[in-house]
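Sharing a structure with you now.
As you look at this complex, bear in mind that one protein chain is not there, while each of the others sits in place.
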Amino acid sequence: MTFVSDRMRVIKASCVLSVHDTFTVIRPAVWVFLMVVPSLFSMFFFYMIAGYATGDPDYQDFVVIGNAVQAIGMTTIYSVASIPGDQKHIGTMGSIYMSPSGLFSIFLGMSLFSILAGFISVAVSLVFAAFVFGVSMASMNVISVAVVILLTAISVGGISMIIGSVGLYLRTSAILANVFTYLGLILCGVNFPVTDLPGWAQKIAHCHPLTHAVEATRGAVGGSTVTDLADPILMMILLGIIFAVGSVLTFRFFEKLSRKKGRLDVF
Amino acid sequence: MNVKAITAAFRQQGTQFLADPQWIIPSIIAPFMFTVVALYMYSGAGELDSPIVLTAVLGGGVLGMWGNMLFSSGFTITYDRYNGTMEPIMLTPTHLIDVIAGRSVWNVFIGMINAVLVFISAQLIFGVGVSVADPLLFFPMLLMTLFSLASIGLMLAALFVLTRASYVITTILEFPIYVFSGALFPITALPEALRPISYIFAPTWGVDALKTAAISGYNTPMASFGIWFDVLMMFLLIAVYIIASYFLFMRIERNIRESGTLARY
Partner (left out) sequence: MSGEHEYPVVAEGLRKTFRHTRRSGLPDKLAVDGVSFNVRKGEIFGLLGPNGAGKTTTIKMLSTLLIPDEGSVRILGMDGIKDVKNVRQRINLVSGGERGLYYRLTGRQNLRFFANLYDIAKVGQEALIDKLLDIVGLTEAADIKVEDYSRGMKQRMHIARALVNDPEILYLDEPTIGLDPEIARDVRSLIRKLAGSGKTILLTTHYMFEAEELCDRIMIISKGRSVGYGTVAELKKMVPDTNIIEVVTNDDPHDTVAKLSSEHFIQHVNTERIAGRHCTRIQLKDRTDLLSYLDTVFSKYGIRKIGYDEPTLEDIYISLVGGEGQEDGGHHR
């Protein structure tokens, strides 16, 4: 079992490193603030538009919960997707690579922190939804909300790692990370139903775990149990597995490609 | 004011941008996506034919310029720190403010690309064309709005120098303009208590002036003072921003020379 335990140690060390990394630049309080402010503002912004466009409080609730889930964008999608690119930028990729630990374990460890942060940011945003925007949480099913948020963070983390893998090779991974983060706003039914999108876009939307996450969260806040939400939850698990495997494969592919072309330290 | 330095900084930023233009994407993606989403929301509500949508398109254009300005100004100083070019700049007799001013002008200029992008997508996705009722008034207003954005950029860049965490400020400042400038929904929809915040942002007046010039019969409580009041307010706010920037930059130069934190990243 040393293979597994060695790996776990690397993953843990990388996770701790990324915690330190975050908190030397900004204080923990500022970090929490930062995580929450954009989400609060985008909730407020779309809440206003929803109100101005329709005057329908139900639609406003719809938008607020959607944006609460989208809060995972900056904390997980963006930060995970930009990890390899950042390491290259700081110039630590070479020395990390020289260490005997698998690069992927290190990446995974660093990602875990962001995945945890994503979980927290969605939870905090839901609290805002209730207290600032008056979304009724009376019938909320706490267990399903917890399950859904956890699955959201994990499955979204998986797809973000695929995007991040490209950063091993491309110098422009920050751009990719950015586009992908904001794409969720349009594609995933955050602010308007997915059915408003053109047909081809709807197909893409169903492959994005966030789409199912948003749908499941709305259900869970409305009182649905885990069994009621079997469809979106199973979809998230399925997509989560596909993306986890996919991330290992794409990571290996781009790792090999970068080694061949000597691009591990190019940015 | 050192025109030669400002021009040189404008050119330097431009050359640098053209060497690697895809870096514009991170700075314009958020405002672009926000505008498209807002348009979807209005169209879903069956408002596609109303002037609301046209105002949203115009507002989205301004947001695009803002996004680019904010990120570029935030990054411009970080870049020099990271790159080690802050020290050579400080060594010259030119004031830092002139260098940043030149870059801000370029950044806003490039932000217009983003505005055009919003206009094109509005046409392609929603079939909403941008027509301008009074072009003779619209273009001077556009220039003025751009200038007001550049002056905020200058002031923000100063704040960015003072902090290591410019990313923090960028993130915090990105959204208030979306909400408070009245770009995508009128500020009259905001709670009364929050409205004064809108009035201290020059882009709020710019958005209003642009809408007044573009849409015949456009009317908001702000426009009821007439477009020239918008112009006056922009002038005043631009002056305030520039004076504030001047003092901030003087302080920064002093700070840097006293603490020696200049070169640290």
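So that you can tell them apart, the chains are marked A and B in the order they are listed, and the count of residues begins at 1 in each.
We adopt the following convention: a residue touches a chain if its C-beta (ideal position, glycine included) is under 8 Å from a C-beta of that chain, and two chains touch if they have at least 3 such contacts.
All values derive from a computational prediction rather than experimental measurement.
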Mind giving the shown chains that are in contact with the missing chain?
B
Looking at B:89, B:112 or B:231, which makes contact with the chain not pictured?
B:89
Just to verify: which one of B:99, B:141, B:190 or B:222 makes contact with the chain not shown?
B:99
In the complete complex, the non-displayed chain touches which residues of chain B?
2, 4-5, 7-9, 11-12, 15-16, 19-20, 83-85, 87-94, 99, 256-260, 262
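One rule holds for everything that comes next: only the chains that are shown with their structure count from here on.
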Could you put a whole-Å number on the gap between the CA centroids of chain A and chain B?
29
Parts of chain B lying in touch with chain A, wherever the complex brings them together
22-23, 25-26, 29-30, 33-34, 36-38, 40-45, 47, 52, 164-165, 168, 171-172, 174-176, 178-179, 184-186, 189-190
Per the touch rule, the chain A residues reaching chain B in their complex are 25-26, 30, 34, 37-38, 41-42, 44-46, 48-54, 63, 74, 172, 174-175, 178-179, 182-183, 185-186, 190-193, 196
